[in-house]
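Omission of a single protein chain aside, the complex is shown with its protein chains in their original locations.
Up next, subunit A:
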Amino acid sequence: MYVTAPGRRSQTGTPLGHAAPLGLARAVHQVFGPGGPFGNDDHIYYPDLMRSYGTTCPPDAFEGRRNSFTDMLTAVLPRLRPYADGFDLAVLAAATPDSQPGFPMCHLSNLVPDAGLAFAVLDQGLVTAFTALQVLANRSRRDGAGRLLLVVVDQSVLLHDLPVPQRLRVARDAVVVLAFDPVADGGRLYPPSSAPTVSRTPQAALAEALAEQKPQVLVTGAGLAGRLPTVPDDTLVLPAPLGQPVTGVWQEVAARLPQWQVDGARVLIADHDADQERLATCLLDVPAGGKG
């Protein structure tokens, strides 16, 4: 059970302005195949939902297969051990809705022997995972929560025929999990920054972040496709794979991390969400010779 007294914790947090990094212990990712069939309850829930928005599910909507958030979380968890054996706080981040109306973060307490507080942060579009990281960093500062999990998911089933902007379309089901631990030396992930893009372009906001952080590597998400500023010649740009609007940048991080841990790298992860009118950035500092 998670129990806290805000009055006490607010006096024990790190001083304001001190952005303490999170220790990256493990990063895993997995892309999924077709998955399993829909359940009977889905045939009621989703048509009722679509009807309430004046639309319908396509006639063959439930003939396909799906990977629910619970399916993906359950599949990837064993690869996180020992960091899947206990956590203080786990936050799931998704832009797409689940393909099974369920409670995967509640189910997590069935799967993890020493489970702490778990919930989801949704409806932030392409910057959802950055906001979830902000929550994790905030709780780490204020609550002393040390063992943290960030679960990022994309799921591809679309149960309606309404238009979806290209940048938000999901091509494949995928999950990325980052595990943090205070004593881990696999990289230091600094709390995300968020810059409004109401009165300036995402390019201008990103150029400012690049000038400030001076990364060796820039990982960019779907919201920055075709919208990059001039990047210094010595900065390697890694665009996220198409069709993974939220998991893409973190999958790139998870895939490259082992090499970065050998060579060392200063990595800026960035994405922009037009609906939220925000550029989100996050600095990952990986020491050479570091490990999880």
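In this section, contacts are C-beta pairs under 8 Å (C-beta built on N, C-alpha and C of every residue); 3 or more make two chains touch, one makes a residue touch a chain; residues count from 1.
Going forward, contacts and distances are computed from a predicted model.
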Which choice in "Small integral membrane protein", "YCII-related domain-containing protein", "Glycerone kinase" or "3-oxoacyl-ACP synthase" gives the name that UniProt lists for the one chain left out?
-> "3-oxoacyl-ACP synthase"
Identify the residue among A:Val135, A:Val177, A:Leu218 or A:Ile269 that touches the chain left out of the display.
-> A:Val135
Across A:Asp85, A:Asp123, A:Glu212 or A:Asp263, the one contacting the chain not displayed is A:Asp123
Out of A:Val164, A:Ala204 or A:Val262, which touches the unshown chain?
-> A:Val164
From the listed residues A:Ala25, A:Leu77, A:Ala95 or A:Ala240, report the one that touches the chain absent from this view.
-> A:Ala95
Where subunit A meets the chain that is not shown, the residues are 1-7, 9-10, 13, 16-17, 39, 41, 44-46, 48-53, 55, 92, 95-98, 101-111, 115, 117-125, 128, 131, 134-135, 138-139, 141-143, 158-160, 162, 164-165, 168, 194, 196, 198, 275-278
